[in-house]
Structures are given as C-alpha cells and as structure tokens.
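Supplied in structure tokens, the structure appears directly below.
Removed: one protein chain of the complex. Kept in place: all other protein chains.
As written, the chains take the letters A and B, and residue 1 is the first residue of each chain.
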Amino acid sequence: MNTLNNYWLRRVLSSLLVIAVVLSLNFFLFRLMPGDPTGSLLDPRFSPEAKQELLKSYGLDKPLSQQFFMYVKQMLAFRFGISFMSQRPVWQELAERLPNTLLLLFPALLLSAVLGTLLGVAAAKGRGRLTEKAVLLSGAISFSFPSFFVQLVLLLLLAHAFPIFPLRGSLSVPPPTGFWNLVVDRAWHMALPIASLVLLGFGSWALYVRNLMVKVLGEDFILLARAKGLRENEVLWGHAFRTALPPIVTIFFLSLPGVISGAVITETVFSLHGIGKFLLDSVLGHDYPAAGAAFYLMSLVTVICNLLADVVYTFVDPRISFRRLR
Amino acid sequence: MSFWRLDTLFLAFLSLLALLTPLLGPVNEAVAPPFCKPLWLDHESGKPLSLNAKDNSLSFTWESKPPKTFSVKGTVTFEDVPKSASLLLAGPSKTYKLVDLAGYRNFDVDIDSRDVPLKLFLGLSPFVDVSSVIFSERGAYSLFIASDVKAHVDLNLNIYTGKWGIFGTDQRGRDVFRLTLAGIRISLLVGIFATLIASTLGMGLGLFAGYLGGLADSSIMRGVDVLLAIPTLPILVVISGVWGRGLWQIVFVLSIFSWMGTARVVRSLTLSLREAPYVEGLRALGAPTGYILARHFIPEAMPLLLAQMALGVPGAILAEAGLSFLGLSDPLMPSWGRMLHEAQVFGAFTSGAWWLIFPPGLGIASICLAFISVGRRFEEMADPRLREMAER
Partner (left out) sequence: MGLALLLAVYLLLPAEGKAAPLDELRRPSIDELYFLIIRDNDAQLLALEGGQIDLLGDIARFSDIKRLSDDERVKLYLAEGYHAFFLGLNLRRSPWDRAELRQSLWEAVNRRQIVRDVFGGYALPLFSFLPPASPYTLVALTSDFNMKAARERLRQKGWRWSKRGVLICPGEDKPLPKMKLLTPTAQVAPTTAEIAERICESMRSLGIPIETEPMDFSMMVARLDRRDFDAYVIAWELSRDPDSLYAFYHSSMDVPGGYNISGIRKPDLDEALESLKYAANEAEARLSAEKVQTLLYEYIPQVPIYSRYHIAALQSEWQGAIASLYMTPDNTYSLLSLRHENKKAFYWCLAEEPRNLNPLSASSAYEWQVLSVIYESLLAVDPFTLEDVPWLAESWRLDTVSEGGKEKTRITFKIREGVKWQDGSPFGASDVKATIEFLKKSAIPRYFDSVKDVERVEAADNTLTVTFSGKSYWYLHQIGGLPMLSAGVLSSLKDWRRLPEEDIIGTGPFSFSKYKPGEYVKLDKNELYWRK
C-alpha cells in the first residue's frame, strides 16, 4: 500500500510538472510568433500613435519578464483576463462556447465508442464469417475518409438537396419557446454534425475492439470457460469482454481531452459556436489571453483525464501491481 | 500468403505514379481558363473556336449551346479618323454593337464577354451572361466593322466552351487531373516520412525508457505526457508563423506529435521482454546493452513496429489533409487537402462541381484504406491470432 501511495504521489507531482511546462511553453510560443495583435488592424486612419495607445491598453508595452510573471499569477488563479479581440472577459467567451463543443463531441464520442465496441465484439464473435469482413471493411472506410469531405457531402445531400436537416448553427432563429421544443430543436441541429462524427469515428473503435477481443478470446481461461460448459454469450460478455474492458475504458478516458480540442473542422463546416474554432482564431489573431486560456484549459483537461484513466485502470483490473522499475 | 495482394499492388502503382508525375512538367501553371468542366461531361457545348479576321469581316457558324465566354482582341487601324465606326457581331436575327470606334485613328480592341462595362454598354444587367444572350441562336454569325472610313483589321475572335481535360480546371486554370496525380506524391511523402521519423523516435525512446528504467524512463514518460497535453493545431499555426509553411514543417510537427503512441507500446513490450530468461542469460554472459537491444529486442518489436507504422501513415495523411483544408499549408504544394480547401473556398460544393471534389477526396480515402489493409497484415504477422479466419 505504501508503494501505491508513493506511486500516486509521484503521479500527481509529475502531472503538476507537466502543467508547469505547458504553461511556460504556452506563454513563449505565442510571443515567439512575429507580429502583434494590432497587426490585423490595418487602417490608414490609425496613426502610429494610435497603434501605440492600443498596445498600451493591451499591456504589451511592459517588458517580457514582467508579462510572464503576471501571466503565471493569472493562470494559477484562473483569472484569464480580457480577450484582445472582443474586449470581453475570456471566461465569458469560454463559457459560451464550451457547452456547444461538449454537446457536440461528448455524445459523438460516446456513440462512436459504443457503436464501435458493439461492432468490434460482433466481429470477434462472428470470426471468419461475413460479419467480421463487413466490420473490418466498414471500420477501415470510416477511418480513411477525411472528416470535412464527409461532412460537406452530408450537408449538401441532407440539408440542401433534400432539406431534412438545418444548414448551420446549433439553434433555430428565433429559438422556440418551451423546454421540450428547445431540446428537440437542439437535437435536430446537432443531428448531422454528431452523425458525421460518429460515422467517421466508429471505425477506429471497431477495429481496436475487434483486435482486443480476438486476442482475449484466444487466451487459456476462455478455453477453460468453454470447457466448463458455459454458454457462448456468457463466455463472450461475462468473461472475454470483462477482460477487454479495462483497456477500452482507458482509451475512452484518453480520448476525452479530444472532446474539447478536436472539433475545429466540424465547427467550421457546420458554423457551430465552439472552442476549437475559438482557439484557432485566437492563435491566428494573436489574442494572447484567449489563446493562452484555451490552451491551458485543454492541457489541464488532458492531464486530469490521464490521471483518471490510470485510476480507473487500477480499480477495474486489480491484477496489475506496481513494481519499482529497478 | 502472397505478398502481392490488391493493397500492395495499389500502393506500388501509386508510388510509380508519384515518381513519374514530375516528368510531366510543372503542375502549377495555368493550362486553360479557370473553372472549366471536364470534356466528357456535356456533349452539347460545341468546340472552342479561334479565328483571325484580316479583312473587315469574319463569318462563322455556331451550332451548339451558347459558349461559356468569348473574347475579341486585336487592333483596328483606320485610314483616317472616322466620324462613325463600330465593331458589330451579327447573329441569325440580331446584331449587337460591341464597341464604338468613332474618333480614334488606332483602336486597341480588348473585349471579353465577362466585362461588366460591356454588359452595361449592351444595355444588359451586370449579372447577365453575355454569351448566352448573343449566342442564343444557332446559325450563321459574323464579326465586322461598320465605318465611314476604310479600316485595316487584325482581330482574334476566341470562343471558349469552358471545357478542358479529364477533371477540368481549378480557379487558377490548372489541370485538376495533373494536380490529383501530383497529390499522390505529397500524401505519400508526408505520410511515410512523418510516420518513419515518429516511429524511429518512438522506438528509440520506448526502448530506452523500458530497458533503462529509472530516471530515463520517468523523464521520457513525462515528455510523453507534456506532448500529449499540448493541442497540435495551435502549435502548427505558431510554427508555420515562425518558419513559414511547407511540406517539411508539416512533417516535422506531425512527427513530434505522433511518436508517443509507438513509444508507449514499445516500452511495454520492452518491459515484458526484459524479464525474459534469455535476456537475463545474455546479461549474465556480459553482453552489452546495445547488442541486446539491437540483435534481440528490435527484431522482436519489428512486426509490431511495422504495424504501428502502417497504421500511422493514414493518420499522418489525414492530419495533413485537415491542416491543408483549414488553409494552413503551403499554397504552392499540390496536396489533396489543399485542393479540397480551394474547392470549398471557391464554391465548388454549392455549384455542384463534383469533379473538383471527388478525385482528391477519394484519393485520400483510397491511400488510407490501402495502408490500413497492409498494416493489418503486419499486425497479423506480429500476432497470428488476429488473422482474418477462413470460412468456418
């Protein structure tokens, strides 16, 4: 137990170290980029004095070391400051966008994982038969197509040629009144984006789970279970799947950070007000507070999810112990 | 099991194409007017026409749908300054005055059916397609000068049907078919090199972490965690801002951000191999670490590594396509992602120009499929249980 506590202590400490490194990288990387936030304000009516005033109002005329200390203090206190581009608190910008991204990517991840897992198990169960071939082929195809291509084609087909779904946005304008109407409207708007992401995402899950299940089904203890006379379904789900579950869950947790950062293209194509596009726009626009905060948030979530994945793994599979590495 | 299955043959064919396409010449030059449709698409549009008028008039017939655009360029020289003169284009039932030449001894004619001033001169709305108005009928046409003074004419009439090549042309007038072929090279280069570098890095670091353990292991794993915590896209934007956009910048960034998976897998394999009896025996015999790693661990890890690589290539190709689609790549690099970006930006999706969209899209998908198929076979080599079983 002592070893275990030591392990967790070291894990938490190293996570903090990671965050510290990421924070510093964050700061210097953006300022490495030549140009400054006033660069995009190209207007002959903006005299050089006016530009200086603007830089002063951003606090960018102070020396770099001073800016760095202010930055670290603010990040640790979660005080993200004011966005250069919109002059609104960065917290507000993030808070507006985070729900949209989460609403898009979390269901998509869940559905892809569930669908992919079910298909993977079905493929492993139906080895050598059409099921396996079909799953392998569809999984490979799902993985191979570029996301924007599928999304744009879907949009053209199901939102324009046959106008079943809306073209853009996450809500109708003006939004309907009444709680359930709102829910339905939201769902209708998110249907295409989520569907496209699931179509593109189930492939890697299906292939991975199929491989995993095939390996597990080849283990001795499965042979034993079959010899004991257990029914096939019981063997499949009760024994094989249970063994395969820890790595699947680990991968799920490791995929969670992608839930926040992975939607730039989808948000662009479907005009969704999300964090991915926000990060891209902020970086391109040298909006240091906004970009820094978004970056920091994503890194934080990744580190936390890594820790969570480890926790879940240990609890789900008590066979694993930790040896000191020499 | 034969090596030359469909997927390997396909990849070999593509590599051959990739090697040979540079011989066809530069791909970034305009070969035809922009936004031409493929030749085989529409059979009623007639053939392009290019005529030169040396006399005062030029006669021809037009027996197809109205052409996409036409132009009249050249010079008109009068023997004396005319008081009234104009350039006219007469069709089967109507005559159109294209430009007024009165008051000038020499006139440089530069008329194109796309010019807004011409449309207004003809009394049409600026949004009308002049060709479809003037060439609305099939029959005999003639281009001539009507003036009170004798004129010497050197005019070129060009009628464009807006069709070219197998896949038409893009917004710069480049041959889309050639671009698609050139894209093979880019995708293969990015995919293979990024994955090669990432795998080498991953294998090296994974081996060291797993075998040496201790500080080396912890620091390498911390490095993995840090890199995993950084979102790729902003880094690429920053790097392209500092170093410019280009093929090798993308390869570099993709490599830096994809070695972690391989490293982890190799590390766990190393960890398990380390405890194997034969390794202990080798160590007892005094074999140096390098020897053990090179002669024993690497061959053991090879099939797994090859599987990782073959599956990593589609990832790299898709990542590059995504980055190009967002517009973050070198505009001069004919990558498929870039082609799709330009198609989308210039309205190919809404105008239904599927010949600009499907070649690069399907190209990406088919290369990825081929690599996945090859990768699966390596996986099966590494772990024979994964082999796709024959019918039971």
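One rule holds in what follows: a residue touches a chain if its C-beta (ideal position, glycine included) is under 8 Å from a C-beta of that chain, and two chains touch if they have at least 3 such contacts.
Because the structure is a prediction, the values reported are computed rather than measured.
Peer 1: Which one, A:P63, A:P163 or A:G229, makes contact with the chain that was left out?
Peer 2: A:P163
Peer 1: Determine which one of B:G213, B:P303 or B:G327 touches the chain that has been left out.
Peer 2: Within the whole complex, the residue contacting the unshown chain is B:G327.
Peer 1: On chain A, where is the contact patch with the chain that was removed from view?
Peer 2: Touching the missing chain: residues 33-36, 39-54, 57, 82-83, 85-88, 93, 96-97, 100, 152, 159-160, 163, 167-171, 173-175, 268-269, 271-273, 284-286.
Peer 1: Please give every residue of chain B in contact with the chain that is not shown.
Peer 2: Interface with the chain not displayed, on the chain B side: 33-35, 99-100, 104, 106-108, 110, 112, 114-117, 120-121, 125-129, 171-173, 240-241, 244-245, 326-328, 330-331, 341-342, 344-351.
Going forward, only the chains that are shown with their structure count from here on.
Peer 1: With centres defined as the mean C-alpha position, give me the chain A-chain B separation in Å.
Peer 2: Whole-Å distance between the two chain centres: 28.
Peer 1: List the residues on chain B that touch chain A in their complex, please.
Peer 2: These residues of chain B touch chain A: 213-214, 217-218, 221-222, 225-226, 228-231, 233-235, 237-238, 241-242, 314, 318, 321-322, 325-326, 337, 340, 344, 349-350, 357, 361, 364-366, 368-369, 372-373, 376, 379, 383, 385-386, 388-392.
Peer 1: Under the stated contact criterion, what part of chain A meets chain B in this complex?
Peer 2: Of all residues in chain A, those touching chain B are 14-15, 17-19, 21-22, 25, 29-30, 32-35, 127-129, 132-133, 136, 140-141, 143-149, 152-153, 155-156, 160, 211, 214-215, 218, 257, 261, 264-265, 268, 276, 279-280, 283-284, 291, 295, 298-299, 302-303, 306, 325-326.
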